[in-house]
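Have a look at the structure that comes next, please.
Every protein chain of the complex appears in place save one, which is left out.
So, chain A:
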Amino acid sequence: MATIDMPVREALNQAIDEEMERDDAVYIMGEEVAQYQGAYKVTKGLYQKYGERRVIDTPITEMGFTGLAVGSAYKDLKPIVEFMTFNFSMQAIDQIVNSAAKQYYMSAGDISCPIVFRGANGIAAGVAAQHSQCFAAWYSSVPGLKVLAPYSSEDAKGLLKAAIRDPNPVVFLEQELLYGTPFPMSDEAQGKDFVIPIGEAKIEKEGSDVTIVTFSRGVGLSLEAAEELTKKGINAEVINLRTIRPLDRDTILSSIKKTGRVVTVEDGWPQCGVGAEIAAMCMEDDGVFDSLDAPVQRICGADVPMPYALNLEEAAVPQINDIVEACEKATYRGK
């Protein structure tokens, strides 16, 4: 097999298909996942292949079906719960946090909860305030959850397979704007046992002058920003977090110690966001604080509900320019 280009949605589809084939306990449940082939076509073909026992259309009742899926996971099934977007997960957040995340701990190890909650997270295009929220910060603050955010198709497939195989509740944050983007899939990535370890960040581009820490859509923006920065003589290192909880402290902090400068990039709101956590980590670890040559720069979504008008939406969302300017500031090259 040679390296091929594959869009993210197909990589996700492949991951789910392979894991369902491998383990009868795996099933997928959500709105329109079966007969409609998936609202974003991520579950295309699965209903035809596995039937209604394992690919299940639900009524529009997130709290109910999330709780139901959690209960089935207590009894050793391995549900994949699709939220059409994570905005709707708020209806079910009690079940995710109180019935799933905390269960192993409260039961002193008696009841584990091998469940995956997946779906489109964060900004889309023109869907406005109630349909554009990023939930990375909220879910990644909860002990007992694992939170993943893939960028490329390899990320998507390898991380989703890892999530499905993991015996813990995993929140899997996809990005609608990336579903159709093709990425190269290596030989290895096309294989049926291609699993990316949870808790390990990936250095997408090595550099020496400034560390950019980001995830999901931010990775693409940061790589483009890094190209522009190279032309300006600034060699940026780009870290794709892949896992938001547990954060790969070793990779993040050793990169920051090396470059002495850090810019975080996320689409979510600034207050108590992922960037805020990275900044705090830099302050707390003596080794990192002493290595810092500049304050941490955070690039985040604007502190407003998402507006509709195109120009307002663009202003509310991180752009490549924002990342370039932040890196220039961190390296004292900009204004």
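Please note the rule applied: a residue touches a chain if its C-beta (ideal position, glycine included) is under 8 Å from a C-beta of that chain, and two chains touch if they have at least 3 such contacts; residues count from 1.
Methods note: contacts and distances are computed from a predicted model.
According to UniProt, the chain absent from the figure is "Pyruvate dehydrogenase E1 component subunit alpha", selected among "Pyruvate dehydrogenase E1 component subunit alpha", "Pyrimidodiazepine synthase", "RNA-binding protein lsm5" or "BRCA1 associated ATM activator 1". When the full complex is taken into account, the listed residue touching the unshown chain is A:T61, out of A:Q48, A:T61, A:Q130 or A:S208.
In the full complex, chain A touches the omitted chain through residues 27, 53, 56, 58-59, 61, 63-77, 94-95, 98-99, 104-112, 114, 143-144, 146, 167-168, 199, 246, 249, 284.
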